[in-house]
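Just one protein chain is left out here, and the rest sit where they should.
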Amino acid sequence: MRVQVRFFAALRERAGTPALEVKVPAGATVAEVWSAATPEESFADNVLAAKNMQYVGFDSPVEEGDEIAFFPPVTGGAG
Amino acid sequence: MRVQVRFFAALRERAGTPALEVKVPAGATVAEVWSAATPEESFADNVLAAKNMQYVGFDSPVEEGDEIAFFPPVTGGAG
Amino acid sequence: MSVRVTDAAFEPWSQLAEYQREQAGRAAKTGATAVFVGSMRDFNEGDEVSGMFLEHYPGMTEKYLEKISATACTRWDLEDSLIVHRVGELSPGDPIVLVAVWSAHRKAAFEACRWLMEELKAKAPFWKKEQLAKGSRWVEHNTPG
Partner (left out) sequence: MSVRVTDAAFEPWSQLAEYQREQAGRAAKTGATAVFVGSMRDFNEGDEVSGMFLEHYPGMTEKYLEKISATACTRWDLEDSLIVHRVGELSPGDPIVLVAVWSAHRKAAFEACRWLMEELKAKAPFWKKEQLAKGSRWVEHNTPG
């Protein structure tokens, strides 16, 4: 099945692209999407994931058409 | 000796005047100023006192020319 | 560090804009600003309030507000503070009090702003008299924070 992958901030720069589509087997988890999307990066240390714009863990199951986003710890706000 | 007495808010209304001068013996305390200034009010329950614009207790000594203020609990601010 | 007691209606947001303009150049050092604005409600203790008279002790009130502002600067690492308090005749909705604190960090700004409001309500010499449908009454105590 196909899922949409998005990267933000430093991960977007490392991935070299803000978005791509990957194919993963039915029943795949966010961790498998990460591996498919970033074949050169073995570890997902300090990487956060969101599924359809909600935070999820890397063990969360994925469905066809989901948007999976990976990004570093957030640094918004000020003060 | 003479001291200046000031009243605020409900106490000003009860006293019928915002300010008056009283004579008290040397070594008098704020409590004696209260008695001299408000002969009809025996108790000073719920009355705060300031000497020369600083909070003081009723047992605080008073000197010639001091400004002694009496007022109810404060209710400034909002929210 | 500024303290203002005024019998003229004030608009807190334009006061803040103006105050910050006067302090130009500080913005980039500050990082965090915490502000509290208290306004006159049209109800209190179950009654509709149509107007208010706010009395103060000229001289002592300003001294007290300056004292707590200085104390806040020693307890927290603050860049600046501003307290504005209205006196005289007020209408419902009128801003009564503005407390603003500038700091490099939000924790200090939040804590100092709240502390200043509590100290102000606890001991600053102001007294409120409410105008109700049936006459007026002095407010006898402040609500706890």
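All chains are identified by letter, namely A, B and C, in their written order; residue positions are counted from 1 within each chain.
Following the convention adopted for this analysis, contacts are C-beta pairs under 8 Å (C-beta built on N, C-alpha and C of every residue); 3 or more make two chains touch, one makes a residue touch a chain.
All figures in this text were calculated on a predicted structure; none of them were measured in a lab.
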Omitted chain's touching partners, listed by label:
A, B, C
Quick one: which of A:1, A:20 or A:50 touches the chain that's been left out?
A:50
May I ask you to list the residues on chain C that touch the chain which is not drawn?
11-14, 16-17, 20, 27-43, 92-93, 104-107, 109-110, 113-114, 117, 143-145
For chain A, enumerate the residues touching the unshown chain of the complex.
6, 8-10, 12, 50, 53-55, 69, 71-79
Across the whole complex, the chain not displayed is touched by chain B residues 78-79
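The rule is simple: only the chains that are shown with their structure count from here on.
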Given the two chain pairs B-C and A-C, which is bridged by the higher number of C-beta pairs in contact?
B-C
Please tell me the distance, in whole Å, between the geometric centres of chain A and chain B computed from their C-alpha atoms.
71
Between chain C and chain B, distance of the C-alpha-averaged centres to the nearest whole Å:
26
For chain C, give me the residues that contact two or more of the other chains.
none
Two-or-more-chain contact residues of chain B, please, as numbers and ranges.
none
